[in-house]
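Handing you a structure now.
Here the complex is missing a single protein chain, while all its other protein chains stay put.
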Amino acid sequence: MTQPAPLLQVNDLKTYFTIGTGGPFGSGKQTLKAVDGISFEIHAGEVLSLVGESGCGKTTVGRTLTQLEPATDGEAYFNGTEILSLPNSQFRPLRREIQMIFQDPFASLNPRLTIEQTLAEPLHIHKLAKNRKEARVLISETLQLVGLDPKVMDRYPHEFSGGQRQRIGIARVMILKPKLVIADEMVSALDVSIQAQVLNLIKDLQRDSGVSMLFISHDLGVVRHISDRVAVMYLGKIVEIGNRLEIFENPSHPYTKLLLSSIPRIKPGRTKVEDLGEPASATSPPTGCAFHPRCAIATEICRSAQPEMNELSETHVSACHNISQLLGGHA
Amino acid sequence: MALLEVSNLSIAVAAGGKLLPVVQGISFQVEAGKTLGIVGESGCGKSLTSLAIMGLLEGSQVRIIGGTIHFNGQNMLTLSDKKRREIMGAEMAMIFQEPMTSLNPVYRVGDQIIEAIRQHKKQTKQQARARAIELLTLVRIPDAEKRIESYPHQLSGGMRQRVMIAMALACDPKLLIADEPTTALDVTVQARILELLKELQQQTGMAIVLISHDLGVIAETCDSVAVMYRGKFVEVAPSAELFSTVAHPYTSGLLSSIPVSDHEIDRLDAIPGRVPMLGEDVIGCAFHPRCNLAQECCSLKDPEEVSLTQTHFTRCHFPIGSNL
Partner (left out) sequence: MNFISTIQNVFRGRTLATIGMIWLCVILVAALAAPIFAPFDPLDIDPIGRLQEPSWAHFFGTDHFGRDTFSRSIYGARMTVVIGLGSVVFALIIGGLIGMLSAYFTRLGHVLMRIVDVLMAFPALLLALVLMTLLERSVTNTIIVIGIVYATTTARILFGMTLKLKGEVFVDAAKCSGAGHSSILFRHILPNLISPLLVQASFIFAFAQLQAAALDFLGLGLPPEIPSWGNMLSEERIYVTRAPWLLLFPGILIIISVFSINLVGDAMRDSIDPRFKDDIAGV
């Protein structure tokens, strides 16, 4: 590999949850494998999207990388430092460089704090402003950057619309000049016309600042618009990862194909892919390839063995037993 | 006469001693066997319209302040309570966005369907149960006989929406109102539910009013489309005509705001600004502050409805692609 070392390198990340209660009166403990051994890397200035349906574990990946959930196993190297095993006190300085944008612009701002207080907090924590005056200058610069009038800093969150709140959420992250932004469904709660504004804004900010992004979304249209590379997740595992065009123009995994063909189109002429079953539950995933009960080309081996990652090109990897069949017997 | 005829319907919200208009004089018709799509962003009044048709606004701060709703030739707004209840749920049924909250969590799904059937039809428990199994099979729930014993929390989101549809179909309604029926569902599940609705419509010949914010969903399922902005229909046309020859700048703006998955766009053509808030007054065309084609008269006079073809209407002083 001639490429420089990636900004973030995730190896075999696992995040399991224990659900239900044990003990004599409990309903019995169950292990939910929300994230079950995924690996990927993000380079400087790159946007990688994690896409998948609800319950596939994409949100948990983001929460684990920001230590909001403890990782069960695996490693994540950020700029060469392993971050999953870092104790809270040592991880805290790194939080400035790894920032997160949340889905719900109504819930992610503390209703009792003014915009200035919300935006000043990270500055004080990371000692980026000496006094209130300096903080206010930085805050008003950042508010302008996200397309808001600096005068709004004295107001409370409830005075803003969803789109404006999401801009404030972006400002809170960008004010720290992070190296990696994890955006969890950051536009899904917004109306179409507002979503477009926010997407344009985040794309501009990303290009201008060169920040890397892990963009978590279920919306394939949004993902195509924003990403350089795309990873498709199904039940805790990455089933296909590749460059944007490789995924959207030349998908290889049957699940990716199903996802793409399921999007309702405005222009007629969508090719339908057969979906044989309902999404499985993450507490009792099917044996072998988790997707096999819904897959039209599943064979005997799919029911028993988990597929390996097959390299289709230097950048395009797909986890399917029948990959050679999909490619017409070439690979 | 069409199955459902809504004319000049106006709805207002009582807030702080004032009546704030949320739906302003909308008219439309739905024929049996056809699907009308109402599309718009949150707060445009599309959900209130559906609740008004179902007679579900009563008792809230929202009330109908004008217009008529005729269903099957009867004026729903002047009908007696008893008569209306007979129609609701039997001839007219509704499905909602969140299938979990629309089902009662403490009863088995089968019992809820049986209850719905027996409310409108004189049937024994056994007959109703047989019908419930038939309905669950109709909406493609595997092992309907077993599933009828499940509680709502034991079903996936898609399955619950199927149960809701089965319940809505219990009395062979002539009209089904679906308010964002697939918004809470995953895209692969959504595709299957929409397909199911289309097939059921072909079998039963019912009319559907589909309310959604997703133009893709509307384009794929509806015969005709009404685009709603701030309580008014700004553009109404048959589906194919609307998407091939867009006339209203808002519709065009919505279409260019959507990031699509089937081709590359570098920058989205976003509509600037935001939807005015409830009670915020806009003089002239409600869309003019966000419109890049607006001229002086747009800020002075609210445009009347103009017809571009026999089936294509819009409310704009300067419709795109016309010489008006």
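As written, the chains take the letters A and B, and residue 1 is the first residue of each chain.
Everything that follows uses one rule, which is that a residue touches a chain if its C-beta (ideal position, glycine included) is under 8 Å from a C-beta of that chain, and two chains touch if they have at least 3 such contacts.
All values derive from a computational prediction rather than experimental measurement.
Contact with the omitted chain, checked across A:Ala5, A:Leu68, A:Leu245 or A:Leu276, is made by A:Leu68. Of A:Ile125, A:Leu245, A:Leu276 or A:Ala296, it is A:Ile125 that touches the chain left out of the display. Summary of contacts with the chain left out: across A:Lys14, A:Arg96 or A:Arg136, the touching residue is A:Arg96. From the options A:Pro4, A:Pro87 or A:Pro111, the residue with contact to the chain not on display is A:Pro111.
The omitted chain makes contact with chain A at the following residues, 63, 66-68, 92-93, 95-96, 99-100, 102-104, 107-113, 121-122, 125-126, 169, 172, 176.
Keep in mind that, in the parts below, only the chains that are shown with their structure count from here on.
If each chain is reduced to the centroid of its CA atoms, chain A and chain B end up 32 Å from each other.
The touching residues of chain B, when paired with chain A in their complex, are 41-42, 156-159, 186-192, 194, 213-217, 219-221, 243, 253-262, 264-265, 267-272, 274-275, 277.
Residues of chain A touching chain B in their complex: 53-54, 161, 163-164, 191-197, 199-200, 203, 218-226, 248, 258-268, 270, 275, 278-279, 281.
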